[in-house]
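First the structure, then my questions, so here it is.
Excluded from the complex is one protein chain; the other protein chains are retained at their positions.
Now for chain A:
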């Protein structure tokens, strides 16, 4: 083991030039942060910021204790909210499935025409928040549950479509090939080669989206699309803080419950 002394003891991970650039980069980032901070705080009225803890404490005092007698009145809107989420998810999934099959490279009937159209539908649906969908739909089909359901459905197409088409593209080609080799028709290849492979992903995505939709549908009422959000807006407008706290706790409970359900379902599938 004596020959080792022939070799250098110095080794560095980066070249001197790379080290210099790295330092310069960090310096530039810090400078940018300082500059941004100045721009940001230019218009801040510090009096209000200094006041913030008192304001928060004040609202907190008004919120407590929650007015629990308000709870029975909330059951109907809560039921509406759950319906918006569930029916919206259902509608979204029904529309998303064909879109996903058109968008997946290995199942699309035409790469040049239908695939871009399907991808555009997915992007368009994803780029618009459900609150904005709801705003548009309240204007088009009037306020109420239907607007909420359609808004949730339209927003879900993109989410479900994208994840599902990725799952379709990740299927094992050998299993599909084996079904093709038996002389199966295209529809049979779909139902025997591809569908069994994407079923776990499909249920996982659907339940996940349902879980998200419950959260999203609680705020749709703010723009008049029905559900518990309507009550929230009403209470906020009348400064009934003790009712607001009841609603927020109810939403929290519902979301926790839906998250529990969705995680149980996903566990059962996978």
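Simple rule for what comes next: contacts are C-beta pairs under 8 Å (C-beta built on N, C-alpha and C of every residue); 3 or more make two chains touch, one makes a residue touch a chain; residues count from 1.
Here is the rule we use: contacts and distances are computed from a predicted model.
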Name per UniProt, for the chain absent here [options: "ATP synthase subunit b", "Phosphonate transport system ATP-binding protein", "Cell division transporter" or "Succinate dehydrogenase"]: "Phosphonate transport system ATP-binding protein"
Contacting the left-out chain in the complete assembly, out of A:110, A:182 or A:238: A:182
Sole residue of A:129, A:191, A:238 or A:263 that reaches the chain not shown, by the stated touch rule: A:191
Hidden partner chain, residues of chain A it touches: 172, 174-175, 177-185, 187-188, 191-193, 196-197, 199-200
